[in-house]
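Note that one protein chain of the assembly has been removed; the remaining protein chains are unaltered in position.
Order of writing sets the labels: A, B, C, D and E. Residues in every chain begin at 1.
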Amino acid sequence: MDNEIKKEQLVKLETNIDDCSGEALGYAMEKLFGAGALDVWTVPVYMKKNRPASMLSVLCRPEDAERLRGIIFRETTSIGIRETEVVRYALPREEMETETPFGPVRAKVCMNGGERYVYPEYESVRALCAKSGCAYAEAENYIRAAFASESGEKES
Amino acid sequence: MDNEIKKEQLVKLETNIDDCSGEALGYAMEKLFGAGALDVWTVPVYMKKNRPASMLSVLCRPEDAERLRGIIFRETTSIGIRETEVVRYALPREEMETETPFGPVRAKVCMNGGERYVYPEYESVRALCAKSGCAYAEAENYIRAAFASESGEKES
Amino acid sequence: MDNEIKKEQLVKLETNIDDCSGEALGYAMEKLFGAGALDVWTVPVYMKKNRPASMLSVLCRPEDAERLRGIIFRETTSIGIRETEVVRYALPREEMETETPFGPVRAKVCMNGGERYVYPEYESVRALCAKSGCAYAEAENYIRAAFASESGEKES
Amino acid sequence: MDNEIKKEQLVKLETNIDDCSGEALGYAMEKLFGAGALDVWTVPVYMKKNRPASMLSVLCRPEDAERLRGIIFRETTSIGIRETEVVRYALPREEMETETPFGPVRAKVCMNGGERYVYPEYESVRALCAKSGCAYAEAENYIRAAFASESGEKES
Amino acid sequence: MDNEIKKEQLVKLETNIDDCSGEALGYAMEKLFGAGALDVWTVPVYMKKNRPASMLSVLCRPEDAERLRGIIFRETTSIGIRETEVVRYALPREEMETETPFGPVRAKVCMNGGERYVYPEYESVRALCAKSGCAYAEAENYIRAAFASESGEKES
Partner (left out) sequence: MDNEIKKEQLVKLETNIDDCSGEALGYAMEKLFGAGALDVWTVPVYMKKNRPASMLSVLCRPEDAERLRGIIFRETTSIGIRETEVVRYALPREEMETETPFGPVRAKVCMNGGERYVYPEYESVRALCAKSGCAYAEAENYIRAAFASESGEKES
């Protein structure tokens, strides 16, 4: 795994929406992820005229921005989208798998200088809870421990 | 002005709404106030399936609850409303007016034991800003001061 | 379909959580729905010591409360749960299906006095978007229209 | 109506405010709209020392930024304002009016490639509710339908 | 440590505040904790007239409610407080200390049926980070592990 922090020029799209339901926003999020958005989230905002609203935000590559703006305009009631340039710094990471008595589990393993962080995949934690009967936090710790012992071997 | 804190048995209505626009909620708030709601507010909540939603809350007298539930069912997409009994403690208050060189201004004057709080009315603050050219906070202070000096006279 | 608003004695559980991840809360929500919760949602709250926190809320039948409290204690870091009695008023509703040129679609059909509200099921809207290529709001309207015309026939 | 998406270089102002009341923020929003802001909204944020705060955001043209910053400094307790360049993509739109048996109604009509979106004006929806006795969502649909049939004629 | 879940009759106070600064609310929280509140938190809410507001909530014993209402009325601009009865279910817990090579650390140890949960005290985690140079999550895990091994001995 390459050890350098990755620096990338990206684009953030933002739009405030007050005349669209939460269901429609949930659907738009799904479509945006399906069309190449790197991240999608909403923020509760207060607009004029007593209206609880949502700010929909999308992080994407510059070459995907136009297509994603098209989805926002089509699937929500947005009529204006703000675009800002951002630089994203990302830890080098790898999706890894290791064996446990309960079957294989997966985690995102990230390097930060000399440090190594293990972030268990949500689906693996869920599956482990189901198989082992343990609680969410325990399952997370179990997976982290499994990667910790395995990593020692790998590095030798 | 009666000096006792007023204790009243009221009802709080709550409903979570994820398939209704902010505009429709704003309209519902207006209708609810018009139909006797003592207070109406919304809280941003997170529901299942990626949906930003709003919890609409209404405070009202028990005898108004049924009518207000009817408005919620009709004007929003709510299909279930939770009702809780609450006791409201309210400071004794009076809407009062006093004269200033910029014309009359109004405030809510509340008593709390021996203490007296002056809360300027928003519309009076706004009007004073327009007439005097001063900023919002200044105008508030000006109105508080006007009531403070006047109250001295009244109580003598 | 019975035309009366249904009144039911329920229980609301609430707990503030500041030392639990959003992922773990998402998992807890899933478990709670699976164990009979009628609704589950979270509210962003501000607690002491600069901590963004979540208030987890659960609506359930009185006989399910103890089991659901057990899940909260086990799957989150909550160590105290508040319980309040609430009465829920629910519109009489029926999950209905109707045919369209794009296949069957489903909606929740509610009665409120003489009025009839059609709330399309999210999964049907999604499926219709995929098949017809139309946007979310259009698909919703299409389903509502399909139920409107069908209802005419039914009632004749 | 011109059919191209409009691209414009704008400016976003942001400031975090923890020692200003919601009333004062509401007043500042009003002043900012009155002085040329294209949009104004607030976001609930968590700051240090247990303080619920608001991030006030303003979208404006570059030539209005200085004047609007002046209003923020004067009407709120902000002492620092962040400014970012943003590009806004806006759908071509037109405020249109059409006749109905309940009188004229207005909507924002937007073009997106070959698609045409009708977003009814809030005030028209409100007025229609008052005149016709129908609920908010129905009134919206009624206005959309009125524009749909009219547009057919116009385009012929 | 007693192993039963503790059930207690408590009171929840709530008030919506839109004309008070975040600083003043932070101060009120501090006073309320100092005067016996069991928990205090705020929720961002949307009120009428474009006002971002906060709902201040306090959990307390019935015999403390009147004193705490007095603090809210005095230190904030609240003029009405809603009170609801709640039952709190609390896990049996004990503040415990154990030794580590970096000095003593403290945790809240809770029992839930046969399960035992260790929640490290924030101040101990912080102190351990400072002494050991490790990151927050690592320090938490280290403390949990220290209690786990110690508990084995205790129970033998």
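Methods note: contacts are C-beta pairs under 8 Å (C-beta built on N, C-alpha and C of every residue); 3 or more make two chains touch, one makes a residue touch a chain.
Here the structure is a predicted model, which means the values were calculated and not measured.
A.B. asks: Report, in label order, the displayed chains that the undisplayed chain touches.
C.D. replies: A, B, C, D, E
A.B. asks: Which one, D:55, D:91, D:107 or D:128, makes contact with the chain that was left out?
C.D. replies: In the full complex, the listed residue that touches the missing chain is D:55.
A.B. asks: For the chain left out of this view, which of C:47, C:72 or C:105 touches it?
C.D. replies: Of the candidates C:47, C:72 or C:105, C:47 is in touch with the missing chain.
A.B. asks: Touching residues of chain B against the unshown chain: what are they?
C.D. replies: Its contact residues with the unshown chain are 44, 46-52, 115, 135, 141.
A.B. asks: Residues of chain A in contact with the chain that isn't shown?
C.D. replies: 10, 12, 29, 33, 39-44, 54, 59, 84-91, 93, 108, 110, 112-113, 115, 117, 119, 122
A.B. asks: Go through chain D and note every residue touching the omitted chain.
C.D. replies: 14, 16, 19, 43-49, 53, 55, 69-70, 73-74, 77, 79-84
Assume only the chains that are shown with their structure count from here on.
A.B. asks: Contact counts by the stated rule: is the higher one at B-D or B-E?
C.D. replies: B-E
A.B. asks: If you average all the Cα positions, which chain's own average lands nearest?
C.D. replies: C
A.B. asks: Could you state the distance in Å from the CA-based centre of chain A to that of chain C?
C.D. replies: The separation of the two C-alpha centroids amounts to 25 Å.
A.B. asks: Which whole number of Å gives the spacing of the CA centres of chain A and chain D?
C.D. replies: 29
A.B. asks: Two or more other chains in contact with one residue: find those residues in chain C.
C.D. replies: In chain C, residues 43-44, 46-49, 74, 77, 84, 115, 122, 135 touch at least two other chains, as defined above.
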